[in-house]
Structure formats: C-alpha cells, structure tokens
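The other protein chains are all here in position, but one chain of the complex has been omitted.
Moving on, here comes chain A:
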Amino acid sequence: MADKLHFALVSPAKELFSGEVDQVIAPGTEGEFGVLVNHAPFMTTLKNGVVRVLEGDSVKMRIFVRGGFADVTPDGLTILAEEARNLDGVKVEEVQAEMEATLLKIQALDKDDTAKGALQAHFDYLESLKAALVH
C-alpha cells in the first residue's frame, strides 16, 4: 500500500510489531519526531520513552522503549529497541516488583562487574516506565 507506512518494532527478545500504519511518533534523543509515509531517509538514536502508533487520528498502540535506533528508509520505519514493552497491559505493581528485584541484583554484584552497567540501564528503564504509567 502506497499511502501507508510500513512500521516494524523489534527488540532482541522478539518482534513486537510489524505492519502498516498511518503515523508513528517516536522519542529521538534530539526531540520527538513523527514519521509519515514517504519520509526522507533518516536515522537517529532514541531515548527512553513512548512510541505511539497512530491509525487515523487515534493512538492505536503505545510501546515503551529503552534506547535503540530508528531507521527510516523508503521501505518504512524500523525501530531497534534495547527493550520494549506494550504499555497496555503493564501494571504499576509488576514494574515496582521488578525494579526491586533488579536493585537487589545490582547490589549483589561487585563494583566493577561488567554486567552492572546493563542492569543499571534496565533499572533506569523500569523507573521511567513506571513514571510513564503513573501519569
């Protein structure tokens, strides 16, 4: 379809979304941006935030991503996220519990353990996810 944007959102764990949509709004490191069909080739890094998928004028899906890249080509938009979660169906309590578990893991590690940075990033992600949910 020529008047629809092909959008795919993948995280290392799985492909969260793939299909035709009207518009996608994503949180770039230098500001939020929207992508419509026939956008010029464009690539940016992403910050933690909500990716909104628009169908017509209404938001069809909200996905919370942590970091990664957005790549716009004539074929469509691809978002490669480090972590991603569909915001509908996530509960604040679950996120809270996961945050605590992660914090415990961080504390259990040695100071210079290489895995610590990754865990910390995961924790920050959960924290901002919780913030987005509370709003």
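Methods note: contacts are C-beta pairs under 8 Å (C-beta built on N, C-alpha and C of every residue); 3 or more make two chains touch, one makes a residue touch a chain; residues count from 1.
In the analysis below, contacts and distances are computed from a predicted model.
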Protein name, per the UniProt record, of whichever chain is missing from view ("Mg-protoporphyrin IX chelatase", "Peptide ABC transporter ATP-binding protein", "Multicomponent K+:H+ antiporter subunit C" or "ATP synthase gamma chain"):
"ATP synthase gamma chain"
Of A:22, A:71 or A:98, the residue that touches the missing chain is A:71
List the chain A residues touching the unshown chain?
8, 10-15, 18, 28-30, 40-45, 69, 71, 73-75, 78, 80, 82, 113-115, 117-119
